[in-house]
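Excluded from the complex is one protein chain; the other protein chains are retained at their positions.
Just so it is clear, A and B label the chains in written order, and each chain counts residues from 1 on its own.
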Amino acid sequence: MTSPLLEVKNLRVEFPTRRGTLLALDDISFDIAPGEVLGVVGESGAGKSLTGAAIIGLLEPPGRIAGGEIRLDGQRIDNLPYEQMRAIRGRRIGAIFQDPLTSLNPLYTIGRQLTETIMTHLPVSAEEARQRAIRLLQETGIPAAEERLEQYPHQFSGGMRQRVVIALALAAEPELIVADEPTTALDVSIQAQIISLLKRLCKDHGAAVMLVTHDMGVIAETCDRVAVMYAGRICEIGPVHEVIHHPAHPYTAGLMGSIPAMDDTRERLLQIDGAMPRLNAIPAGCAFNPRCPQVMERCRRERPDLSDAGRTRAACWLHAQEAVK
Amino acid sequence: MTTTVTPAPGAIARFFDGDVWHSFKSSPMAITAAVIAAVCVFCAVFANWVAPHNPFDLASVNLSDSRLPPAWEEGGSRRYLLGTDDQGRDILSAIMYGARISLFVGVASVLVSMVVGVGLGLLSGFAGGKVDALIMRVCDVMLSFPSLLVALLIDGVGRAVFPNAHDTLAFGVLIVAISLTGWVQYARTVRGSTLVERNREYVQAARVIGVKPSRIMFRHVLPNVMGPVLVLATIHVAAAILTEATLSFLGVGVPPTSPSLGTLIRIGNDFLFSGEWWITIFPGAMLILIALSVNLLGDWLRDALNPRLR
Partner (left out) sequence: MLAFILRRLAQAFVVMLSVAFIAFMLFQYVGDPVASMLGQDATPEQRLALRADLGLDQPFPVQFARFVGNALQGDFGLSLRQGRKVSALIAERLPATLELSVAAAVIALAVGIPLGVFAALKRGTFASQVAMTVSLLGVSLPTFLIGILLILLFAVTLKWLPSFGRGDTVSLGGWTTGFLTVDGWKHLILPAITLSVFQLALILRLVRAEMLEVLRTDYIKFARARGLPNASVYFGHALKNTLVPVITITGLQLGALIAFAIITETVFQWPGMGLLFIQAVQFADVPVMAAYLCLVALIFVIVNLVVDLLYFAVDPRLRIERPAGGH
């Protein structure tokens, strides 16, 4: 087994507020193998984006990492001083954010933004950087790349901008890309194009991807494995096909069940009662227990860890009971 | 599991539990500013009772006591804590009465500006179309003129048109002059908020039901826009007081029978070179105190009400 590219172990992220400290990420652990596409899915507020932010070292203060480790290629990166982390950002870990309109500096040409990024990380001349920029734009499917270098972001449409953003993220040839909701702000008709572009390019450049989204369709199309997050914790993780078709955790089952299929003959959408708890009101034991249709007494008292549940790993006492035996 | 039902806390209780009050308590600057402002306002409003002398009562003014330095200096006297001016008037009392005039003009101007500005802003945002365009055009033109110039002009014109004006009229002209430059900010802010609220569902719903537009404006939209208006008003009070002081200093402000702090500073300026610094410095200090504390409060209020900074 090749050693994982990214290892996250027992990561805790907290937010001190005047009403007390909120624990936004509670003991998150997962790995990403080189070249793999890991999806991270969950409702708004589950902590998906925070995980990405923690990994690239750009947690917004007052948020801070309160425990655990993050390792890139075996080397710890969560406790690095700013300058060392900066060298890693862009060069070894790239990032893509949700809104392509606001991700690009409106006052700089995209050529300038590209060459600046390339020259920051790679020891190339200005001319070589320019050539690389043109190649990147061509790879992302932007026609007339050379002329486009001199244009400004507002002269591009939404989908094109996101292509530019992808080009920027890949500019310094990183090993891992953290993509935070890359298609949410785009028209549905373009989403598929951009997602397949992302997948293809990362494969070509040999980059792994951590794809954060709330859209299960995107996950199904693109990812190798998927982690399901709930209230700052991972409740299930496993190969995409297994998680979707044989979910072990009741929350995952609820999620999958609530997505209508084309051949669905049901008359009503399946719904999970209640809502995800707020950070300052997370129940004791398993965070999902108030809403779980298969809740047991133990779930209300003890919090389950991720454990083997057959095809996937799930944090649920339904499956951990076998291990206890 | 039984749940107990507690009555929802009243508005006052909610205020003290809310972010605004908490932010106030934890900001020593805001508390200090509020205290200073309160003291100044108190002295100004109750000057009749608080001031040790009445500098405008000619009978109590003693010419032989003129030009006395402050009490802690050589030649000063306990009776006149901050010294006296060339007419024998007590500086401490003069600044209290002067502060009253300054505050009066400042607050009155802001009130007039606020009413006019908020009203026009609501109208502009709600009516839209030509009315909106016209009002905004006027705003643009007014904004491009510095307030001081406009105030000077109106004052100057007022003087020329009513050369023997009654004091009240002079105050009126002054207040109008200062308000005329301030209303634009309110109008713009309120218009912006109105435009946003106007497209909200609750407004559209009210319209569909048939609620009169004016009622929608005042009952529903207005409370939502008062936050920024309050911040504007607070900062504006300081600006208005300073504008009045400037106009009075230049000799075109309040009538000489009711000297404001600006007038006092002007009078004292003549004595600066002869070493009697207290006649101008103490009114100046009072002016600074009031302006500074009000500005601090306004700053703090703006940060406290800004949802993004929490």
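In this text, a residue touches a chain if its C-beta (ideal position, glycine included) is under 8 Å from a C-beta of that chain, and two chains touch if they have at least 3 such contacts.
In this text, all values refer to a predicted model and were calculated from it rather than measured experimentally.
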Contact partner of the left-out chain, one of A:Thr17, A:Asn105 or A:Asn280: A:Asn105
Listed residues A:Ile77, A:Leu149, A:Leu168 or A:Leu255, member touching the removed chain: A:Leu168
Sole residue of B:Ala34, B:Leu195, B:Leu292 or B:Leu305 that reaches the chain not shown, by the stated touch rule: B:Leu292
Sole residue of A:Gly63, A:Gly159, A:Pro182 or A:Gly285 that reaches the chain not shown, by the stated touch rule: A:Gly159
Missing-partner contacts on subunit A, residue numbers: 56, 58, 86-91, 94-95, 97, 99, 102-108, 116-117, 120-121, 142-143, 152, 154-157, 159-160, 165, 168-169, 171-172, 190, 193
Touching residues on subunit B - with respect to the absent chain: 141, 143-146, 148-149, 152-153, 155-157, 159-161, 238, 242, 245-246, 249-252, 262, 265, 269, 272-273, 277, 280-281, 284, 287-288, 291-292, 295-296, 299
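Everything that follows uses one rule, which is that only the chains that are shown with their structure count from here on.
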Mean-CA-position distance for subunit B and subunit A (Å): 52
